[in-house]
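Note sheet for the following structure.
For this depiction, one protein chain was excluded, whereas all remaining protein chains were kept in their positions.
Chain IDs A, B and C follow the sequence of writing; residue 1 opens each chain.
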Amino acid sequence: MSEHVAATVRPHRKTVFGRFISMLWADKFAFFATTFLLLVVLCALIGPSLLEDVAGKQNLRARNAPPFVLDRGWVYFLGGDALGRPLFARIVVAAQNTMMVAAGAVALSITIGATLGLIAGYLGRWPSEIIMRFADVIMSFPSLLLAVIVLYILEPSVGNLIIVLAITRIPIYLRTTRAEVLEVRERMFVQAAQVMGASSGRIIFRHILPMIFPTLVTIATLDFAFVMLAESALSFLGIGIQPPEITWGLMVSQGRQYLTSAWWLAFWPGLIIILTTMSLNLLSSWMRTALDPTQRWRLEIGGKSND
Amino acid sequence: MTDHLLEVRNLSVRFHTAQGFVNAVNDVSWHLDRGETLAILGESGSGKSVSSSAIMNLIDCPPGEITSGEILFDGQDLLQLDNEARRALNGKRIAMIFQDPMSHFNPVYTVGWQIEETVTAHGRPAAQARARALELVKRVGIPDPEGALNKYPHEFSGGQRQRLMIAMALALKPDILIADEPTTALDVTVQAEVLTLLHELQDETGMGLVLITHDLGVVADVADRLVVMEKGCIVETGRPHDIYHNAQHPYTRKLIAAAPGKGVMRQPDPSAAPILCVQGLQKSYGTFHALSGVTFDVRRGETLAVVGESGSGKSTIARLVLRLESSSGGKALWKGEDLLTKTPKEMSKVRREIQMVFQDPTQSLNPKMTVFQIISEAWAIHRDVLPKDKWRARVEELLDQVGLEAGHAERYPHQFSGGQRQRIAIARALALEPELIICDEAVSALDVSIQAQVIELLGKLRDDLGIAFIFIAHDLPVVRDFADRVLVMKSGEIVEDGSVEQIFEAPRKPYTKRLLAAGLDPDPAVQKQRRDARLAL
Amino acid sequence: MKTTNLTAGLVLAAAMVPALSGAAFAQDKGVTIVLSEELDLVDPCMATRSNIGRVVLQNISETLTELDVRGDKGVMPRLAESWDMVDDNTWRFNLRQGVKFSDGTAFDAADVIHSFERTQSDANTCEISRYYEGIDLTFTAVDDNTLDIKSVPAQPIMPLLISLLTIVPSETAMEFTRDPIGTGPYTLAEWNVGQNITLERRDDYWGEAPAVETATYVFRSEPAVRAAMVAAGEADIAPSISAIEASNAATDASYPNSETTYLRIDHGTAPFDDLRVRQALNLAIDREAFIGTILSEGVIPAVAIVPPSTLGWNPDIAAPTYDLERAKELLAEAAADGVPVDTEFLVVGRTGNFPGATEVYEAITSMLGDAGFNARLQMVEVAEHEQFYSRPFVDGTPYLVGAQHDNSRGDPVFSMFFKYHSEGRQSGIMDPKLDALIDSATAATGDERVALWQDTFAYLHDEIASDGLLFHMVGFARVGENVNFTPTIATNGALQLADITFN
């Protein structure tokens, strides 16, 4: 393209946020997914302070109360659980622990994994070898054993569960980061920085990290869903979070014995897990498109036609 | 109706983009006759490839959209045919070859398989396909044709791949061959051979050839007729000779004027003191010697060009001197101190004095940083050069120096054109006020007119600031216009060195002579003489 | 594409072959029984472990005597025809004649002696031996069919004790066997680890031939799946399904499963070293609220750690009635005397201990909270639970251990020492008077034994409020419509195929 192009680029530039919203609006699935996720985050933030007491109040008379009956008040709209606690309130309150476990585990694993991956990818052969063998060991370390060890030596709490789940997810970020670093460090602009005399730290944090960040974020979105499912599986096996703490996974796991008699106990939290993981998946595939300059036009056209 | 082999009439194509619709070609008409070579000349973004993509049904809709026009072939409008009918024409009646044969071959299948597929895709039996493939590979001059059929694309050299690509396209003896920048990525000598091959094949089969190119030399070498395009429109058509000597449109005139290799040659200043002395520099990868003992000097304020074909080791010199790779032997004395043995900390200091401009500005600028950040990063690294409050002013000064506007500082690289990006890269190199700038193919990815501007800019910097250059290039005419001295490299060794004048006017070594003879001249008449001379060589 | 499909098909076919060849269907006169837990061993000397006993006990391996669990005949003859007390320390057993092991060898006194020695050997870890711990037993063969057992100290309930000893032939090696030989009506025909175990009826069994010819045991840990299997006709008997699933009156029946749930209290740590606090604890739990809600209709509020069918059970003890006000008063009194009643303590429950365990402990924790206790629930897995349950106890926060105890043996002696004696492994009590009571009851016989046990229970419950007793539990069995089987209190630990008939 010739020199004049720069002058004609985007005569009425939207703000970054505005572009983001219009690209999101272009993919209706992603838009609703984001809305739903915001709702979940809202529940996680303020849910417990609003409904904690209601969610913990046992009322054996409302035991397994069926859904869609409003006699007992709106909190019983989704029915009651085996101890007569309103499912709706419990789901809202459980959002906090569920999100904390998932977000905590993802944040921890991405921090450790990406740091090790950067080191392994950027520094020499030996640190890389050691870190990769370490990743192998974690990869083949049975996550269930890890859960039992950590929860036995420490105790089953949200914090420790985060540790368990985070450790098992480290290799994903580690390997991805390393692979990306190996690719990015060969890029011309990294060499350009080297020629200018940039230090390793500067190259890693100013040049490499921003490049691999979108990939990490995409993986993290998917992993968020995975961690939620893993947490519920641990609850199922009896080595995850334990009452009186509640998470959605624990609710499904506790409700499964009532599947034939009171399906709603396991159904609602299960549905919320599905909706959340699906939303994250949709958001992540939207991000894959939105962050890829060669695919982005699909969203931008869509955004235009809706202007 | 006409009896042209192929006729494009009033074709308009536009694309959806983030900025709305962009018209790629606007009301374009041209035709091709049997046995004729039509060249479509234009710079990047001129829309020169779009009409041929439309002929081949290669435009993705969306984002593309053909808004008007017709493409007549055999009396039929191709745009009215269904996909199946057009597929049946592709490869059989109309074939196409592309710029980068490496990526246009499927990397996971043998070339034999891929050539045969052209034949079998149109319903011929496999046995016939095999025989035809062998015949073709022989014809395009690949050594060991039987063995070659079972090899994969990555096992061939660039020139061989383009020959194979031609073989694949010609498998069914099409009536029309469209060649989209078929020689752009090739070395000059190989380019000449491929063009000759195309010419011969055209004579044999009588096909019509559409040649899409940005290079006036290519046009001069093979075209019968020429179409010049700018911004999606045809600005001029006619015989190459006529256009070269009597261009009507200002854009065409600008293009012709920008063709390098016509200026006055510079004379080196033997009195200047050497600042970089490279002695016996070596680099080997296992048993392969990329560089085997290279010795040369660079003098203060001088431009030393390093020329040679791909793989000759010319870029390796730059990478070794700047410590982007470790050397296997030799010295590189910068003002008397060996760069190759310096600690990273000592090296960091020297880096201020030697800077580099890379080939591809799209890749050498961090896409996540603004122009201001990119240029000022140098001072963030070398804190003592400039206090932070002066950064802004200095960035603007540098931008002005390289011909950009101060307001550009807050933009990101992708918002600029290729030439502008290279100016940013140059501004970055200037930020530390270096004494030596190494340009590694710094202008070869740019369009001719932009190339000329960048060379002019570099020349101005050299004259104003007294900066020395190591100018690595494969394009001889550019070197001729810009350098003081030239090193000619082949297989990791220096074949010949001397002043520009000596190398270009009186080359001593046969290799240098061949290199010079393979270069294409934009004047069709001159080029015809050159070609005859080369064939005689 | 074609080749891909073909390869895939081959892989698929190859992988399927073992699946097909493993097909086994219940024949006529065969039953399939779905159990909750797989057997890791089939050794008869481990038959007191419930998952092993359900398959092995009295089906493959028999005992000299047997406790009547369907009527109230007490200890009945099995491989011993009769017995009597020779002196205080010696019992004489007359063995049944003409009994053959499934390997063809004849059964005699030497086999019994070997069987006992085997349980005591250091070369294995036979579980039965724990019932003879602290007793010096000498087995002497008077002749092939007569056996004297001398014990120090005297064992008034020797016939009951000996009902736990499974008899193996004297050739049996000391280490665990995977091919158990017994005198019982069935032999182990097939054991596909992880999948199923098949027993086949013997033709040369000494007693009456049972109706069932083959029995296949399969294992599913998920209660819903066990119930579904009987409903779908894939199994005939599921001895343990959850109360929630047991909704079909035609197939599902409840039975007292000899399990008793309780909260074990450590009387040595504050605030539970105060009687009023322990009483308040019992008053604060609304036991009735659980019945028919989280737990099934059939459970009974417990007044002792053993079920009512046990010898010496005291019918006069009444379960504490739920009285929140009184509980608060007691706590206030204790607090006034300086007892730190607001100390935080844990309610330690074991995940999956019984159906609804988590909910029960959640509810109890919240009830305790209502009364003014500072209770926090902690659900743990089995190994951790064991840490809390057995001595030495875990330091730190005081805690109550929610546990379930099983005694289907008919006599409290199998429970009392461990749970209440100062030296008992799970005992939270150091009370000399209680130790004396347990010791004397253990040594007594007849009516005196009954009376002493009754006194012990009354002392435990009324005077020292030893535990937070909860419920005698019930199990639910689902029995298919083709077969006839009535579960009993022993079904948890033994399932005699001879009790099954066909409709």
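As a working rule, contacts are C-beta pairs under 8 Å (C-beta built on N, C-alpha and C of every residue); 3 or more make two chains touch, one makes a residue touch a chain.
The criterion applied here is as follows: contacts and distances are computed from a predicted model.
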item	value
Chain not displayed: protein name in its UniProt record ("NADH-quinone oxidoreductase subunit N", "proton-translocating NAD(P)(+) transhydrogenase", "Quinol oxidase subunit 4" or "Glutathione transport system permease protein GsiC")	"Glutathione transport system permease protein GsiC"
Neighbouring displayed chains - absent chain, whole complex	A, B, C
Which residue of B:6, B:54 or B:89 touches the chain not shown here	B:89
Options C:139, C:262 or C:389, residue touching the unrepresented chain	C:389
Touching residue (missing chain; options C:29, C:130 or C:433)	C:130
Option touching the unshown chain, where C:29, C:73 or C:425 are the choices	C:425
Hidden partner chain, touching residue among B:10, B:106 or B:267	B:106
For subunit B, residues in touch with the removed chain	56-58, 87-92, 95-96, 98, 100, 103-110, 117-118, 121-122, 152, 154, 165, 168-169
Residue numbers in subunit C that touch the chain omitted from display	1, 4-5, 8, 11-12, 15-16, 18-20, 22-25, 38, 40-41, 43, 48-49, 122-125, 127, 129-130, 133-134, 175-176, 178, 193-196, 218-222, 224-225, 228-229, 231-232, 234, 381-384, 386-387, 389-390, 418, 425-426
Subunit A residues that touch the omitted chain in the full complex	29, 129, 132-134, 136-137, 139-142, 144-145, 148-149, 152-153, 225, 229, 232-233, 236-237, 249, 252-253, 256, 259-260, 266, 270, 273-274, 276-278, 281-282, 285, 288, 294-295, 298
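By our rule, only the chains that are shown with their structure count from here on.
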item	value
Euclidean distance of C-alpha centroids - subunit B vs subunit C, Å	85
Distance between the centres, which are taken as Cα means, of subunit C and subunit A, whole angstrom	45
Subunit B: positions in contact with at least two other chains	none
Junction residues of subunit C - those touching two or more other chains	none
Sites on subunit C touched by subunit A in the complex	223-224, 242, 244-245, 247, 289, 293-294, 351-352, 355-356, 358-359, 361-363, 365-366, 376-381, 383-384
Complex interface listing, subunit A residues touching subunit B	1-3, 5-6, 9-10, 187-189, 191-199, 202, 206-207, 210-211, 293, 296-297, 300-301, 304
Contacting residues of subunit B [partner subunit A, same complex]	16-20, 43-45, 62-63, 231, 322, 324, 347-349, 351-352, 354-356, 358-360, 363-369, 377-378, 380-382, 408, 411, 414-420, 425, 428, 432, 447, 449-450
